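Just one protein chain is left out here, and the rest sit where they should.
Note that the chains are named A and B in the order they appear, and that numbering of residues resets to 1 at the start of each chain.
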Amino acid sequence: MSWPAQVTGQRVSAELYVEVQQFYARQMPLLEERRLEEFLETFTEDGSIEHRPGGWRIEGREQLLAEMRQRRGDPDQPLVEEVSAREAREKNIAYYDGLVYRYWFDRMRVEPLGEGALRVRYQAIVSMTDFAGKVSFEPTTVVEDVLVGVEGELYTRSRLVTHDSPNWADKIHNPS
Amino acid sequence: MSWPAQVTGQRVSAELYVEVQQFYARQMPLLEERRLEEFLETFTEDGSIEHRPGGWRIEGREQLLAEMRQRRGDPDQPLVEEVSAREAREKNIAYYDGLVYRYWFDRMRVEPLGEGALRVRYQAIVSMTDFAGKVSFEPTTVVEDVLVGVEGELYTRSRLVTHDSPNWADKIHNPS
Partner (left out) sequence: MSWPAQVTGQRVSAELYVEVQQFYARQMPLLEERRLEEFLETFTEDGSIEHRPGGWRIEGREQLLAEMRQRRGDPDQPLVEEVSAREAREKNIAYYDGLVYRYWFDRMRVEPLGEGALRVRYQAIVSMTDFAGKVSFEPTTVVEDVLVGVEGELYTRSRLVTHDSPNWADKIHNPS
């Protein structure tokens, strides 16, 4: 794979664009399946995830793992009570218990940043399917990732999630 | 088209990845438009569709056509009564009468299986728009297809749909 050589121009090659697509197609199902250690191995050691506005920023695989272990829940557990993202963090509630969540990305823009790094901008929405089959959606977001190539593999160095609702963190995410 | 030669490595080429995208962009609108014979011509003669968990597996173009003719309905008919997928099969109800359904795919992962075959894994959600414009969604799924190339064209040999809700088949799919 020669992708670091391909990012010298202003437009990325089709090969690199497709590799980025396939990277996310490997990465995100790991999060959806709660394979948290494997998911975080697709981040750099100092990788970070930040939520705006009024959210939080967590840096480092260990710190991200600690946060995710407490929040990501289990689809086979009973459905989580009605709770907001902020309340779930404060009260240590497994936010996604009883839910299968899936991320839907669109409008992916891939731009070279130089030195083998890429900026990837996309919009995202999370669907939640509960045990009975009810489907609901979290508010939409715009995400900006920085990806880096290390020994021929892509890794996420940072993920900045900007929520389209300023009240996203206080919204009940699974209203009945 | 030289795609069978391209599937020898572990990663697919951009050309093949794009060809797979375009394959689905041709295939799925045929199902949405109820052009069932043409849709099934994008499957191999022995092509199969299976739904899990607790679902059914149908093999062969003729068998699939018989099933689809009875279930796929007509958007210009009155809206189907409230019904589940299982009940629609048992009572022979045209499940999608009065509805325009669209499939939304994401997170497509394309992997060579050797001998010109590909495994394509993606997540899918079905939207339903009724006559009045009301939009609803079926529970999310993960799909695994095997595609094969025959004389330069791709065909679906098998489609395995794993539903994210264990109760998907008993859910009312068009709740008012």
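Rule of thumb we're sticking to: a contact is a pair of C-beta atoms (placed from the backbone, for glycine too) under 8 Å apart; a residue touches a chain by one contact, two chains touch by 3 or more.
Note that the structure is predicted; figures quoted are calculated from it, not measured.
Novice: For chain B, which residues reach the chain that was dropped from this view?
Specialist: Output for chain B: 1, 13-15, 17-19, 21-22, 24-26, 28-29, 75, 100, 102-106, 127, 129-135.
Novice: May I ask you to list the residues on chain A that touch the chain which is not drawn?
Specialist: 11-15, 17-18, 104, 106-110, 121-123, 125, 137-140, 142, 164-168, 171
Criterion: only the chains that are shown with their structure count from here on.
Novice: Measuring from the mean C-alpha position of chain A to the mean C-alpha position of chain B, what distance in angstrom results?
Specialist: Comparing mean C-alpha positions, chain B is 27 Å from chain A.
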